[in-house]
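So the structure is just underneath, and the comments pick up after that.
With one protein chain held back, the other chains of the complex are shown just where they sit.
Moving on, here comes chain A:
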Amino acid sequence: MNFLTLWANDSATMLRRNLRHIRRYPSLTLLLVGTPVVILLLFVYVFGGTLGAGLGGVSGGRAAYVDYVAPGIILLTVAGAVQGTAITVAMDTADGIIARFRSMAISRASVLTGHVLSSMIQCMLSVAIVVVVALLVGFRPTTGPAEWVGAIGIIAMVAWALTWLTVALGLVTKSVEAASNLPQPLILLPFFGSGFVPTDSMPTGLRWFAEYQPFTPIVETLRGLLLGTAIGDSALLSVAWCAAITLIGFVWARALYDRDLVR
């Protein structure tokens, strides 16, 4: 069997295993989807009226805020869902099953590929659920199918990048508890950007951080694709950020996975 067939076969086996885990451990998925849904409802119904009025523009109010916050919530969902990756990877390490896989003549990349693919599926399903809830509470995207495809592409790209990063985080931690804590800052990043309020309403230091951190161009791109706002160079910045995060996560994860192992 050549390298690619072996990789594809073993990755498919690992993916089946990981998808079974998702089904057997539904509370984790529930938590990963539940958190952004609760935050969405909180921001729309509790803060939405006031925050919407502060947005300016013609309509204002709660309805305008739903549209404004939805892209931020979508990214929050992605950032939250990838925490599940760190947890499942850390569980595999703690169980010793990764050691078992490493002592077998299987495609070495397949273990991580399986985790990344199942995490992508879990992430995209979580986003779909959150989008449905957002539509139910009044989110009204204004653009056409081509833009939707673009938006899904951006979401998948972010999920891909963050998944590789959290695979590495799952491997670097010594316990499952630590693995669930380490990616927490990812969840906060959309708040310290243009996810929930425009950055020009922030004090200088925070505004500087907000404008240069990766989530801001990503949110702006998503918002532009779904609501027709100006995108500018945000799309290019998003792609660059995601490429960089993917590369770091991938190289780091591979190095951690191969550590000590006889080549």
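Keep this in mind: a contact is a pair of C-beta atoms (placed from the backbone, for glycine too) under 8 Å apart; a residue touches a chain by one contact, two chains touch by 3 or more; residues count from 1.
By our rule, contacts and distances are computed from a predicted model.
Chemist: Per UniProt, what's the omitted chain called: "Succinyl-CoA--3-ketoacid-CoA transferase", "Efflux ABC transporter, ATP-binding protein", "Pyruvate dehydrogenase E1 component subunit alpha" or "NADH-quinone oxidoreductase"?
Modeler: The chain we cannot see is recorded in UniProt as "Efflux ABC transporter, ATP-binding protein".
Chemist: Touching the hidden chain in the complete assembly: which of A:L30, A:V46, A:M104 or A:V132 does that?
Modeler: Checking each option in A:L30, A:V46, A:M104 or A:V132, the one touching the absent chain turns out to be A:M104.
Chemist: Could I get the residues of chain A that touch the absent chain, sorted low to high?
Modeler: Spelled out for chain A, the touching residues are 1, 9-10, 13, 16-17, 20-21, 24-25, 95-97, 99-106, 260-263.
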